[in-house]
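As you look at this complex, bear in mind that one protein chain is not there, while each of the others sits in place.
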Amino acid sequence: MTSAGKRIVIPPRVTIPIGPQHPALKEPGMFKLTVEGEHIVDAEVNIGYNHRSIEKISENNTHLQNLYLASRICGICSATHNGNYAQAVEFAAEVEIPERAKFIRTLIWELDRIHSHILWLGVAFHEVGFDTAFMLSWRDREIVMDMLENISGNRIHHDMSTIGGVRRNISDAQKEQMLKGFDKLEERVVFYRDVAIHEKTFWNRIDGVGMLEPPIAKKTSAVGPTGRGSGLKVDVRFNDPVQAYIPMIDTGDFEMVLSDRGDVAGRSVVRVLEVIEAINMCRWLLNNMPDGPIRARVRPRIQPNEVLARHEAPRGELIHYLITNGTNKPDRWKVRAPTYNNWTSMAHCLRGDYLADAPIILAAIDPCYSCTDRVVIVDGNGETIRLVSLDNLRIESNKWHKEHPRRE
Amino acid sequence: MQTALDATIQLLAQALAVFVFPGILFITFLALLWQWIDRKVYARLQNRFGPLHTGWRGILQPLMDFVKLLGKEDLTPKAADRRSFAAVPVVMLVLSLVSAMFLPIIDMDPGTSGVQGILSFEGDLVFLLFMSTLMAITIVLAGYFSSNRYGQTGSARTGMLLISFEIPLVLALVTPALLTGSLRLSIITHELSKLSPAYIWLMIIPFIIYVISLQAELERIPFDVSHAEVEIVHGWQVEFSGKKLAMINLAEDIMLVFGAGMVTALFLGGPLLLEFIPIPLFSVEFAGFMATTWVGWVYYTLVFIFKSSLVIIVLSNMRTAFARWRIDQIVRAAWKFMVPLAIINLVLVQIALTYIFPILGVV
Amino acid sequence: MARLGKIQPELMKNVRSKQATVRYPFVKAGINVPEGLRARWDYKVPERCTGCKICERVCPAEAIEMIKCRPEDSQTKTGFRPICHLDRCVTCGQCVESCPRGVLILTDSFEMAFLSRDDMVVY
Partner (left out) sequence: MSDTKADKITEHHPAPREGHEAEYELLEEMMGDIKDSIIEEGTYVHKQPRRIFVQVHPEKIRNVAQHMLDKYDMWQFITVSGRDLGDDLQACYHFVINERKIAITFRLNVPRNKPEHPTISDLVPAAEFIENEVRELFGIVQVGHPNVRRIELPEDWPANEYPMRKDWADPRSLMKKSKTTGPKEGV
């Protein structure tokens, strides 16, 4: 104690793994947090626990089959992947799809955004222990889920877009039903906005937490609500409009939702306001939907071309880079899910905050780990964390159970 | 011969009281019932059903959970201190049961005035506070014995919770003790029932402080930082499984019985209900009749259950309406708000007792 | 502006209103199955099937298999008929869309739980 050279660090630095299996994360991803007491001093992001080799599989599939494969990349934003692949193939084939198909496709995208953002809101409530609001918001998410089920035939995997248009039409009865549903939904979303902003226990948990300053957000190129929560104007719907977004943005009634707060609260507010904006967009789409056919014929063999299809998914900018080669199979198909770009900013957000804030910061970028096999073993005595593959883990656990038969 | 028989009967009666009613078995029954009420209310407020399929409206679900956990595999981490690790659930269960023995559910000693618990002596309020602190310290040790990082973080948080909310909890209990001039649970309940209704005004703030601190003591939302599942995977409980977890859960439920019972006894008049009505019929004779016959056993128990379940509903509502606070926010809230409030309240009570009530003529 | 207990009025409203959850597996009422739900695959009109194998080719999950017509089946022109392995089926409905003669449909019976993989083959 008296010697000047000795410095005693209290509390000691401990490495806490969050993930790959953790109640806060619904999918595998690992965040090694080094904490001093409750303060996070360092964070490391590890991903890739569930590589499904979709890009490799796609090279042996036809475009039509890839459409459904794309939809299964992610459960929550299935319509965006599905629709974006369809639009990429259409760009490559250089065909124009009918106006009504464009409107229905955009409508599905916006409905998808609504349900994804409400889902995120519920998760955010859950991550800070506000289970009531979690239950209630997911209850009201059912309104939009029912709409999607009604028009597409499936709750999650809508598969509405096909190459050359959409697969199902929207009848007038469905339209009336949806307009009625939007009124109820808007009332509820406004209520959740008020809860998120005015409930003190929740607001205290998100206010000033996980700061991502605009320069750092730019440097790590944050996309989607993460970027918009830091005041970056990144919204493909406005910057690079496609489909029915072109006439919709031209009306000038819709604005990009931005927040300059830069913390989790900013991201939350952006998301909630975006839901209200998306409801208005859906209303506009339904009211201005032109009549006509819903799909155009596209030959299965697509001419050689390379396209970069951009689309604003609920989580941010979604990229499909498709190279066709004249056959009915893609030469190369690269998917960049929006979460991939937000990983880098994650470590910046985590540093300097409390351990208790880690789940909400992780959830704030709305991670979608859709992108097999390893498990982290933490040795209690030493400070080692080792990675074990699933097969080895199975062998080890079988051995353990053989050595330690259950005491009756 | 006669004395030996008497002693045996006395012993049997006491054993019955301790083990069956209103002792361990009854308290366990109450614990499971409270958990069911808690879950049902929690679910109802969230527009859900809650437990549904075991027994009438799922009333046996807590028992079912307990039995199921007993049959599960019991694991001990390799790095844990085996003996201490195994001892923790037992210690917790014993502590909570002993605490619950003090609750004045029925009158065990009709000779003395007031409704006595199974255990009752002068100064038992201090002893109870000591027991609840000991409980928190056991939790801290439980986390450290499990040698898990989540567990250790959870223990550290329990320690923080202990130093922040134990103080308002104690200070809130001073008011009833001050008004009655006693530290004995039964005397406090008895004396409070005799005070004039004007004293209710003095009891409101301590009641609120006590209920909030109780929520923190029981580690429920918004104070459940020490076993927040999304951050530290159930904190200090993370390594416990099987029988140990069953015992810990039961101990927590019994602490809920104890906490709700303390609120009932100290602020809501314990098992007394009709005695508050200022009619001669419900005065001393009624109490005496209740205390000496079997009618009192049923009547007092039902009143106690009724009042406690009201407290449980309030606690469940509190659990529903808030998000989880961060530990630094909790400590700040406790030291900036709750502790000063408790101290100010004490000053107010003193001023009221010394100056205001004599002027107003309240006896 | 931030205050405690913002959600309390909503909670009181919930106490009065009916529960949002349904007792689904025990009480089947209360689930509304929309028209056009895509669920279990069905070989609806075997008489019209020609055994052209388009459904097998378009299936993205390789769930449809063409087998030789058994004696009890209605015989197709090529002598093959489709069967569906429900464990692989993703209910996308592409086979229904691609079938030139409208033989296949996706019914709305969504309860597809089986004890064995052998039961999951739809003939």
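Each chain carries a letter (A, B and C) given by its place in the written order, and its residues are counted from 1.
Operating definition for what follows: contacts are C-beta pairs under 8 Å (C-beta built on N, C-alpha and C of every residue); 3 or more make two chains touch, one makes a residue touch a chain.
Just so we're clear, the structure is a prediction, and the values are computed from it rather than from any experiment.
If you put the hidden chain back, the residue from A:K26, A:K334 or A:H401 that touches it is A:K334.
Summary of contacts with the chain left out: across A:Q21, A:Q174 or A:S221, the touching residue is A:S221.
Those residues of chain A that touch the chain absent from the view are 47-48, 51, 53, 55-57, 59, 91, 94, 218-221, 223, 233-234, 239-240, 303-308, 310, 317, 319, 321, 323-326, 332, 334, 336, 340-341, 343-344, 371-374, 387, 389, 391, 394-395.
Everything that follows uses one rule, which is that only the chains that are shown with their structure count from here on.
Using the mean of the Cα atoms as each chain's centre, the chain most removed from chain A is B.
One simple way to say how far apart two chains are is to compare their mean CA positions; for chain B and chain C this gives 52 Å. For the pair chain A and chain C, the distance between mean C-alpha positions equals 26 Å.
Chain A and chain B have centres, each the mean of its CA atoms, that are 44 Å apart. For chain C, the set of residues that touch two or more other chains comprises 4-5, 7, 11, 14, 20. Listed for chain B are residues 45-48, 320-322, each touching two or more other chains. Note for the complex: chain B touches chain A at residues 45-48, 73-74, 77-80, 147-150, 152-153, 156, 221-222, 224-225, 228-233, 320-329. Touching chain B in their complex are the following residues of chain A: 11, 14-16, 22-24, 35, 37-38, 125-133, 135-136, 139, 199, 201-202, 204-205, 354-359, 378, 380-381, 406-407. Note for the complex: chain A touches chain C at residues 61-62, 64-69, 71-72, 132-133, 136, 139, 142, 146, 149-150, 153-154, 157, 159, 162, 167-168, 191, 194-195, 197-201, 203-204.
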